[in-house]
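This structure is in structure tokens; I'll ask about it shortly.
The complex appears here minus one protein chain, its other protein chains still in place.
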């Protein structure tokens, strides 16, 4: 079978959920990955959507976080204040899975505004949604977005959601309880925070991708891990499951 | 028909609910009065119990605030935090109806401890329950208790629930939004806060009760209104409805 | 007690130019029919409050009904941008749009404070984010027991909240179920409450997961079958995902948008 770069990204994002029990799912790419994980590597994964569903088991990928099937198949449906206060803030969710518009080297995220240069009005993005508190309170966080210098930038135009702030110790100083972003999964590979510097480092490339491609598509001088790995090819089972979802 | 002093008290307490739309009902005497009002003077009265029921319509007087029929007959059942935060604190309830162990001349209430004199341990009462916030947040409050110098005292041993504090302006200074106690209904008559001094004044005696009896049963020099009234005798309909309830 | 009225009369009485209006429904039960009536009646200068502005506020904003938006996520869910929202913010068309921007957790708690009639709510949020620098409704408080600094957000108390529900009885008691979102809080936070429903029934038979708003907490109920379209009412209608996708093209161009609104919303009654 052949695959697209987006499929590579989604398959690898799903694999990252191995071992997770509960996942707070952002819409779009994260939702595809989390639903794929339920069908492949982690069938018992509990999907939690900010629309208030605990344990949704949709048969198809929902277009929005509020599709009826998310509620119909859930173990429990709660109010939006409850999902944020009793479940997310309380630290009950293992993994937060987020998309992003701009990400910097410390895995901080901008989904608010884009600076389009002097004299031009800011470009408007959708805004924060659940991301600031998802990234703060989940046990760990995965980010998934397409790899380009437009998305992976040296300096964010706006910090919507803190990843590792300005580097080591930043989360502790800010009082952010979860471990923060542990991987940024793109269509070219996977970046992980360096254990010492907290800076995102290319640890994996997807099959057929060179590290130079990833470096060129990154808006800061991207460090490449000495033991750079190549991710496993998507299996037929993974691709079939993914295509059935959509 | 003949009647008991307790029946006189309950019938008059029920009459006080004429015109009320919603009533937060304490257990015991208040619950009897509120349920009697629903069967006589105010059939549309919405009964709200701190166990989380909005619009209960029990067929018999519940022994506790958590009897199953309160939930089964309610328009809505909500959690205990919700009943206190979204409904009571938010100022949605017209009338609060409370029992009391000790009441002073400003209609402050003690339901916590009784001072039994030097060298003796305090006597223990049940405690606050919902009363402090019911008395603070309902549009107005009725108190119902038996008339005796043990219950109506010069000085409270403990202020559990503020009525009119230390007199005029006290509720405003404390930031208590509701009007506070507007009547104390006993088995001898009715006391209401004087419009100027806020001190409880005997405004009504029940049929067959002399104001001297009420004064003698009160632990402070009870003022008697110049236009002292005698409450209407309980009607047959009222007594029949009350006796069917219990 | 809620009065059962026509949507036209209910909007005329309850929604006024200059009001702060919350039309809630988290993807589900979005009160589109009521919003269209607001547009038809020419109500304007609104401060619109909603966690997810969605297509409903894209329409109100594009028609110039709003002067300010209070929100936490302004996209077309699963599709992309809200073009009318972006055009208003980026280009001031058809008029400038002031923003007060929060996270979902912040907005949800602002409604909770509003429903509880507290002036603020506390959450562990916004830490390290630039959001507080752009909002006057985000601050901090210190826990008097532990000394921990936490975020405080100002209560939201709309002049009027508009929601859509599955049904009401003849007394005006309202019942909704499925994704219940933040509707109860938004309704209880408001001075006035307008509920559109799929139908009026004799009895509200209990339903799993149902929220009941008693008649005495609601001002008006108006029947609006399919009144959430292109959103949906669980048990009655399904989400029109095709429309959400079609909205991208309709809303991208100002004239196409205006033409669609004229033909579809203004021409209706």
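For reference, chains read A, B and C in written order, and residue numbers begin at 1 within each chain.
The working rule: a residue touches a chain if its C-beta (ideal position, glycine included) is under 8 Å from a C-beta of that chain, and two chains touch if they have at least 3 such contacts.
Treat the numbers as computed from the prediction; the structure is a model and nothing was measured.
Novice: Sort by label and list the shown chains the missing chain touches.
Specialist: In the entire complex, chains touched by the missing one are A, B, C.
Novice: Which of these, A:85, A:112, A:151 or A:218, touches the one chain of the complex that we don't see?
Specialist: Reading the full complex, the residue touching the unseen chain is A:85.
Novice: Out of B:41, B:159 or B:228, which residue would touch the omitted chain in the full complex?
Specialist: The single option touching the absent chain is B:159.
Novice: Considering the whole complex, which of B:5, B:66 or B:211 touches the chain not shown?
Specialist: B:66
Novice: Since one chain isn't shown, list which residues of chain A touch it in the complete complex.
Specialist: 21-22, 46, 54-55, 75-76, 85-86, 89-92
Novice: Hey, which chain C residues sit against the chain that's not shown?
Specialist: Per the touch rule, chain C residues meeting the hidden chain are 116-124, 137, 139-146, 148, 150, 152, 154, 206-210.
Novice: Name, in rising order, the residues on chain B that touch the hidden chain in the full complex.
Specialist: With respect to the unshown chain, the touching residues of chain B are 27-28, 50-53, 62-68, 70-72, 77, 79-81, 84-85, 88-89, 112, 121-124, 126-133, 136-137, 158-162, 165, 170, 174-177.
The working rule: only the chains that are shown with their structure count from here on.
Novice: Can you name the chain that lies farthest from chain B, using the mean of each chain's Cα atoms as its centre?
Specialist: Computed centres place A farthest from chain B.
Novice: Could you tell me the distance, in whole angstrom, between the mean C-alpha positions of chain A and chain B?
Specialist: About 57 Å, centre to centre.
Novice: List the centre-to-centre spacing of chain B and chain C in whole Å, with centres computed as mean CA coordinates.
Specialist: Measuring from centre to centre gives 40 Å for this pair.
Novice: On chain C, where are the residues touching two or more other chains?
Specialist: In chain C, 184-185 touch at least two other chains.
Novice: Tell me, which residues of chain B touch at least two other chains?
Specialist: none
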